[in-house]
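Of the protein chains in this complex, one is absent; all others appear in place.
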Amino acid sequence: MTTTARPPAPPVRSHPENRKWVGKSIRRVEDPKFLRGRGGYIADLVRPGTLHAAVLRSPHAHARIVSIDTDAAAALDGVYAVVTGAQAAELTEPLPDFGPDPAKHTWRCLAVDKVRYVGEGVAVVVADDRYLAEDALALIDVDYDPLPPVVDPERALDAGAPLVHEALGSNLAYERTFDFGDVDADFAAADLVVRDRLRWHRSGGQPLETVGAIADFDPSTGQLTAHTNSLSFTSYLFMVANTLRIPANKLDIHQVPAGGSFGSKLFVTKPLVLAAMCSRLVGRPVVYLEDRVDNISNCDHHGSDRVYDVRLAVTRDGRIRGIDIDTVDDYGAYIQFGVGHHGNALAQVTGPYTIDSVRYRVRAALTNKNQQGAYRGFGSEVNNWMLEQMVDKAARELGMDPVQIRRRNFIRPDQFPYFIPTGNVYDSGNYDAVLDQALEIGEYDRWRAEQTQAREEGRYLGVGLIAAQERSVFSATEFWFWFDEPGAPVTSMPESVTLNVDATGGITATLYSCAFWGNSPETMVAQLVAEEFDCDPHDVSIIYHGSQGGLPATGPGGSRTTVMLAGAVEGASAKIKRKARRAASELMEVDPDDLEWFDGGYQVRGVPEQRKTLGDIAIALHLFKHSFPEDVESGLEESQVFDHPYTTMPSADRKDLGVFYPFMGHACHVPVVEVDIATGEVRILAYAAVHDCGTLVNPRSLAGHIVGGTAQGIGTALYEEFVYDDTGQLITSSFLDYSIPTAMEVPHLRIGHVETPSPYTPHGIKGGGEGGRMMAPAALNAAVNDALAPLGVRVTELPMTPDRLRAAIRAAGVVTGGR
Amino acid sequence: MTEELQEITLTVNGRRHVLAVQPRRLLVDVLRDDLGLPGTHIGCEHGVCGTCTVLLDDASVRACITLAVQADGRSVRTVEGLADGMRLHPLQEEFWDKQGLQCGYCTPGMLMRAVEILEQVPDPTPDQVREGIASNLCRCTGYQYIVEAVLAAAPRMRSENPWDPTVPTEAKA
Partner (left out) sequence: MKPPPFRYSSPTTVADAVALLAEHAADDARVLAGGQSLVPLMNFRLAQPGHVIDLRRVAGLDTIRLAGGELVIGAMVRQATAERSPEVALAAPLLAEALGHVAHPPIRNSGTVVGSIAHADPAAELPAVALAMDAELTAVGPGGERRITAADFFQGPFTTALGADEILTEVRFRSFPGGHAFVEFSRTHGNFAVVAVAVLVALADGRITRSAIAASGLGGTPLRLTAAEQAWEGSTAGSAAIDAAVDAGTAGLDPAGDLHAGSATRIDIARSCLREALERATERALDRR
């Protein structure tokens, strides 16, 4: 344990009881328009007269662009412009890039001198419609000089490997080893060191709607108005303005609902920059909307792709003392978010356990693949899988039960707030309670009995059990604590809400970033507003403000939306109520201190018939300002910018990273599988999931996220992989080869909730949007390994395809007869 | 290449349209762009995901791999034809109530497929619904509450007046 002097925690909150709306599974306020097919997605906003852009993708993994002949394409009727990468580099600056030393791996909207992965854009066509634009793409003649590709991330780091970026001088974009606690002492004191090598291959969010933007540049004002389904990191949009070489206050980006994201629409600037560049060039509104192949091959949001060598120091009685992690992560050809994915891992690197020390070596390799971005978990889900694999392996080597070893190492409820060795804090938790419920609803004992019987019949049933963390509400320190220089103050990643009470008492909430991704910011804000003002959530109006002139905001990501918007609603509501109380006191000529809020209005304490509803107060404030003292302004509207409530600086020596992901959810998943050892097919027989995300706002919505995230985790565990062959060809460039689970691959889940409120957030809410996918890959791997235990087989690579399972079973010398 | 425009007649949600279209235009694009019905979404454009599902002569098809000319003289039903003015179709109601949607993008296709399932099997088992909707991908919900919603809509669809129930504003949880 470190003994770092830490800044004090924020004050512990007391949470109101007897809530009316928070905690209720109400119908979502967003839904009627979607149910009617009037969602207003980006493709729905394309007006007649808008031109369509299409991007020519590289067929090569790595090649020098010798020349591009665009004449034939440009000559096609209906084509307005053909822009090559070299021309685009004259028109725009590099794309916003949070990676280490971006100048050494410059990332642009189109490739300039060489292509670095299959699918990278080399030219863009603007035409009357998408059909014509694609016709023109076929007429562009690119002369490529192929270069040897770098595909395997470990080989990429070998001396003499072909370079993805010559300016970098190697393919190692980042390397550092951190020690937290006394790792060597813990390993020296261990009775047993468990080792393993693990491989997690890349998959991705693959929302059913791709990314797109409609840009309309007005040459008379220099204003660029854009709509996009990727509006997030609103406070960082000045970087997009910089890319487009326009003043930040001339850029107005409007949110539209996204048809799914799962992280993959986090701060996607390339389609926006392409559309904007083209609009400015041709003087017309331009839409660029990826097609499916674009989205698979060129989305910049592939998920983690890691090789792990791990050691776990354990004692004979099952205490885990330390963990030593050495990971190479295949970032692809660029590294837009740096190694923030490992910041996510470090937020909960020790899981729910009292592990005292951590060594974490990360090497970020660049290869000829589409780069990494965000996918539900942002790298923390990979850590969960790695850790749970190691814990299971330790249990196996010690002859312990998976339940027993976890209970032995759990942080106990009285140990919170609990600082893990990296310096991050876990605010609250009750891990035994979650485990108890999971064992119960998962019918763990019954399945163990069935397993025994099945084994006698020669069937391979496996029960998986994992207990893991789901961090929520990031602080952006995790994107820069990797570097000694340049340091920066703590970044607060704010979120803002404006509440407006009109003259009839009707409430409108304005959001500044939180794009609709399939999560439900509108319902959640409506519920929180209703909770404050005793109205019906369905009567609250929600609108989104464009980026121009908007309040500071960040947007979804890292399961932050609910907590951050709750804080903003709470603050804005308090300001509204402060003004309303004063106004009510003036209207009723009573002391404000004698008033209490009750059922939608202020009334005199003890004299309930003497009261003013919010509507009474609002009409007075809107129309009759002169009834009030001089300093009271007309209207009833207040805003709150809510900043991250608990984040602290890393220590200068980076032996303590500070608090950066403090609201720590937890979950236990118990899947039951049957493995057909003859074919390598895995069938899920049952699945139970219990989550603790603090206080629930809309239980049905959270359950939906758990099931949906678990479905994606099933994909990660069994089906989904972006496969690049040895030549760097992407051989899963469509849904024909990238297999997403259907309803038949996803079982009915039994879901349980435990509510351990956070002491530091409004109502005690923690984020929970990513949890399903943060658990399921680990849980299913555990289940498969449990099934195959009698054969002495452990699978250490995801996804667990028939090929990989059969290879492992064959390697163990097991002969199957095709049955 | 000059493509001769083809005159086609489509009856969409009961309304007859005579259109001249290029033969290569996909049904989904004609519905969205020519007829102003954006409820039918584009997901993969190669027939796998089912996002663009519509009913063609009462049978579900992928509108992204159907040429508009192939629908000539036939009737098309899209999500826009489900609700009756302010009143949602029972399937829409139940999707709302059970939260059978999150991002809403697969929802129109899923709803149209569900309409077909219930027209063919009015009293389906949970397994029949699950296998039935396996034709359509949903990336958000994990399908569970879609199955629940279709099962809940089935008895309403079988009843004498499926449209009748007054809508509670609060879900039954």
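For this structure, a couple of remarks:
Note that the chains are named A and B in the order they appear, and that numbering of residues resets to 1 at the start of each chain.
As a working rule, a contact is a pair of C-beta atoms (placed from the backbone, for glycine too) under 8 Å apart; a residue touches a chain by one contact, two chains touch by 3 or more.
Predicted model only: the values in this text are computed from it and were never measured.
Within the whole complex, the absent chain has one touching residue among B:66, B:102 or B:141, and that is B:66. If you put the missing chain back, the residues of chain A touching it would be 130-131, 134-135, 138, 291-293, 676, 678-681, 719, 723, 731-732, 734, 736-737, 739-745, 801-803, 806-807, 810, 816-819. Mapped onto chain B, the footprint of the missing chain covers residues 1, 3-4, 6, 22-24, 26, 29, 45-47, 50, 53, 56, 59-62, 64-67, 69-70, 72, 113, 116, 131-132, 134-136.
By definition in this document, only the chains that are shown with their structure count from here on.
Centre-to-centre separation between chain A and chain B, using Cα means, comes to 30 Å.
Residue ranges of chain A in contact with chain B, taken from their complex: 24-28, 30-39, 41, 43-44, 131, 205-209, 257-262, 291-292, 516-520, 536, 538, 699-701, 704-705, 707-712, 734-736, 740, 742-744, 746, 748-749, 772. Per the touch definition, chain B reaches chain A in the complex via residues 22, 24-25, 32, 37-46, 48-49, 51, 78-80, 82-83, 88, 92, 95-99, 101-108, 111, 126, 130-131, 133-135, 137-147, 169-171, 173.
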